[in-house]
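A single protein chain has been omitted from the complex, and every remaining protein chain is retained in its original position.
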Amino acid sequence: MRDLTVKDAINEALRQSMEADENVVLFGEDIAGGQGRDEHPGAMDAWGGPFGVTKGLCTQFGRDRVRDTTIAEAGFFGAAIGAAMVGMRPVCELMYVDFAGVCFDQMMNQAAKMRYMFGGKQNVPMVMRTVVGAGFRAGAEHSQTLYSLFTHIPGLKVVAPYSAADAKGLLISAIRDDDPVVFLEHKRLYMRAEPVPEAAEAIPLGKGRRRRAGRDVTIVAVQRMNLFAEAAAETLAAEGIDVEIIDPRTYSPLDEEMILSSVGKTGRAVIVDESHPRCSLATDIAALIAEKGFAGLKAPVLKVTGPHAPVPFSPPMEDYYIPSPERIARRVREAMDFSKRS
Amino acid sequence: MRDLTVKDAINEALRQSMEADENVVLFGEDIAGGQGRDEHPGAMDAWGGPFGVTKGLCTQFGRDRVRDTTIAEAGFFGAAIGAAMVGMRPVCELMYVDFAGVCFDQMMNQAAKMRYMFGGKQNVPMVMRTVVGAGFRAGAEHSQTLYSLFTHIPGLKVVAPYSAADAKGLLISAIRDDDPVVFLEHKRLYMRAEPVPEAAEAIPLGKGRRRRAGRDVTIVAVQRMNLFAEAAAETLAAEGIDVEIIDPRTYSPLDEEMILSSVGKTGRAVIVDESHPRCSLATDIAALIAEKGFAGLKAPVLKVTGPHAPVPFSPPMEDYYIPSPERIARRVREAMDFSKRS
Amino acid sequence: MPPESTVRWMYQCLFRIRFFEERIQELAREKAVPGYLHTYLGSEAIAVGVMAALRQDDWITSTYRSHGHAIAKNVDLCEIAAEIHGRRTGVCKGRGGSMHISDFDKGMLGAFGIVAAGPAIALGAALQERRKGSDRIAVSFFGDGAVHNGVFHEAAGLAKLWNVPLLLVCENNGYAEATATDWHLNTETVADMMAAYAMPARTVDGMDMFTVYEAASDAVQRMRQGGGPELIEFKSYRFSGQYEGDEQAYQPPAEVSKARARDPVLLARNTASQLGLGGAAIEALEAAAHRDVDDAFARAAEAAWPAPEDALEEVYVAYPKDRIAYA
Partner (left out) sequence: MPPESTVRWMYQCLFRIRFFEERIQELAREKAVPGYLHTYLGSEAIAVGVMAALRQDDWITSTYRSHGHAIAKNVDLCEIAAEIHGRRTGVCKGRGGSMHISDFDKGMLGAFGIVAAGPAIALGAALQERRKGSDRIAVSFFGDGAVHNGVFHEAAGLAKLWNVPLLLVCENNGYAEATATDWHLNTETVADMMAAYAMPARTVDGMDMFTVYEAASDAVQRMRQGGGPELIEFKSYRFSGQYEGDEQAYQPPAEVSKARARDPVLLARNTASQLGLGGAAIEALEAAAHRDVDDAFARAAEAAWPAPEDALEEVYVAYPKDRIAYA
């Protein structure tokens, strides 16, 4: 296995999926680039999206299958839904998740509800690929996560991979899946590399991954927060606190068993999610534990989240905004201290 | 005090607010009706919105202040934001909250973030009035609640009144408030009447209301669920279970103190929210209790919610879908039984 | 003129829609069916004429005003009636209701409660059919009010850019809810708006089903041969309220009677004899349509209700069952 970055792993998942099935078609703004200047040698694949994730695919598959669109997200997400019902498997890029507000109706009321509402006769096998996360000095309108907006909506599946291997395997599953899937890529993870299988191996949706085994406290970490949870765990290990880290990877459906069995063992839970705190994945997972894992709890279910504020631009403020390994470690110690107290 | 329905209480709050401040202006689709047929006697105020909530206001205040719009929600919500910054106090009707997807960007990225993002120099004193809720045989695209979508977004305030008096007082506050407020009206509550003060008395945002005092279990009930919580409480009282009911009324900001002090007393909590279960108000409140109210808990924090499914049309399915007094009572008994067991 | 068999089908279909909707109005008055009801009265000729120009395997999208489109797309009448009654035998198993009558197996992609949601979805189907090399086309039906909504414009612009066989059918029935079309449009016609996309567009009488048929056929033929998108605005009139219960106080009586003078059923009846359909033939078709509608509703009213727990079915193709129910 060669090392691949998350970005390249996603590119490979797309490429292999497109090779395997000619109905896999990409839509998005400048996912190739150079549209209208095809005679100019630099035009083809000039972009590959703002992060170059889809670069090279247009050269290989052509403009019919890597379709640059106008800035009309409601229009092309709507089109993807219609196309999906009649045999396409569209993978649509929403350039940043922050733009979800301009095409939320398509996802919430059409993609998600059609199968149910029209009596189960049709499927909408589409994927929304989009980019989330703070830490890029990109300001309030290019830094949100919005995981919970999608997770709230029945009919959607929601995936947010942390590692390159997971990104590849889960995207392959998402594309093969017959339901609409929202696939959230974290911009600060794109350049992280790890060994990734060469073959197109699917990782099933709905299965979490235990990233670290431990005895004392369970950290449930959402996407990029796995990185910081790991750092916190190292610090805490030095203090004799043995942390277990769970990466749910898929948020709808959620691997409740994995979370509950871990908390059942440790008796303590800290949920880490860089999102805004209210009605978030963090509260969702905390509420799960408070209900189904209560009997084994030795401490309050604690959370580390971003504040109830938009994401600020300036580095000192943005760094403060994002949950840090230190804040995570502090909350873990709190959980430990509580149980000692009581 | 005369009895007023929720609908008429809202109409009165609008009327009094418009009388008091000529910058209060309403926007919406057929909030008056008959636009283009003004010469025809039946045209003026033919509608007053689909539920007649704004009926009569156009006759009193004219078409400049009760502005029927085209079906262009992103456009007129955007306009309301711009107008609000330069002195208007727009109250915009989104006919059903289910349409939030077509103007979510305006609320999430503009109304909510502008003050923060542009350095605090401007305010957006606007209100989004909209209609939520199942139980109207209105199907999957006219029955959602979507409370949590708005509550998740920093910069928005979120209000969801249960009673007529609360609806009036809270709407007056919302209109006077200098921040953008999402004001959610439940279609199944419109016709419920109770005594409502004649004067334009504001009820502060962020303060909950204890609707019933009790010793054993706290039910936190979201909007219409107060009705069913009360019914459940009556049943349970006969069984000797003494239920306290908290109606938070405002969801952002949330009256955490009232919830925590009630649960601190009872040691048991059941959250009732007709919304979909994931990343919902129910999980938000449950997570609050699991974190800050943990020490006093005698039982798991339980929830009663709608299922993870769109709202179905047919009566037997829709009735099954909505949390019932029986389901609430069952969960309360579970909470009681748990603590007896342990 | 369409072939004779099509002409018969058109009359049958026209009568079915008219009688079906009249029955809906009765049931609404008796409060015998749940939910919102939007009838298609006044626009029957549009669905009939357009669908006569289509094949069964062409795709359409409809709206909350969906009965007429469904009937004209040959969706089973009893399944429609049962859906409106909320029964398990309904075309959407009772999960959709009157606003969402749609049958994928008959070429309906959906009937949307969100104004202007349909065109983009039909656009996608048109794109995929063209990609596959098939000559199936997609038609999106929507109202005059929908043309102000942004996603309509996004879909129209992309359709032209992609040059796909999408027929945009605007049913201009004079009102968007209680707002008059001549007020809400900035242009004379909806067709005028398509200049923004350099898209061929016409305004055509929507009361005469044969006029509708001719206009639609022309466009459909161009598309089958590789042509791009077009819009046709059909002018009709909303005889009913926006929904049953709407008092229509805003519709001036003179306007209503003027429109009624060109009632599509009236016009069709007047034309019948020229088409070799004598009084007896038409009466037979009417009687058959009455019988079909009676039968559909009689069976629907007796059909079984869905089980309450059916509320939890078919949310996904695959999802852990216990994650749907919740407590």
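Every chain is named by a letter (A, B and C) in the order it is written, and numbering of its residues begins at 1.
By definition in this document, a residue touches a chain if its C-beta (ideal position, glycine included) is under 8 Å from a C-beta of that chain, and two chains touch if they have at least 3 such contacts.
Since we're looking at a predicted model, the values are computed, not measured.
Considering the intact complex, the chain excluded from display touches A, B, C.
Within the set B:Phe76, B:Phe99 or B:Tyr190, the residue that contacts the chain not displayed is B:Phe76.
In the complete complex, the hidden chain is touched by one of B:Pro154, B:Gly208, B:Pro277 or B:Gly293, namely B:Pro154.
Across C:Tyr40, C:Tyr197 or C:Phe234, the single residue that touches the chain missing here is C:Tyr197.
Take chain B: the residues that touch the chain left off the picture are 25, 64, 69-70, 72-88, 90, 105-106, 109-110, 114-123, 154-155, 157, 177-179, 206, 253-254, 256. Summarising the interface, chain A meets the missing chain with residues 29-30, 33-37, 40, 42-43, 46-47, 68, 70-75, 98-99, 101-102, 136-142, 277, 302-310, 312-321, 327, 331.
Taking the complete complex into account, residues 148-154, 157-158, 160-161, 184, 186-187, 192-199 of chain C touch the chain not shown.
By definition in this document, only the chains that are shown with their structure count from here on.
Among the chains, the centre nearest to the mean of all shown protein C-alpha atoms is found for B. If you average the Cα atoms of chain A and of chain C, the two centres end up 39 Å apart. Residue positions of chain A touching 2 or more other chains, listed in rising order: 74, 105-106, 109, 116-117, 154-155, 254.
Residues of chain C found to touch two or more other chains are 90, 92, 95-96, 100, 112-114, 150-151, 315, 323-324.
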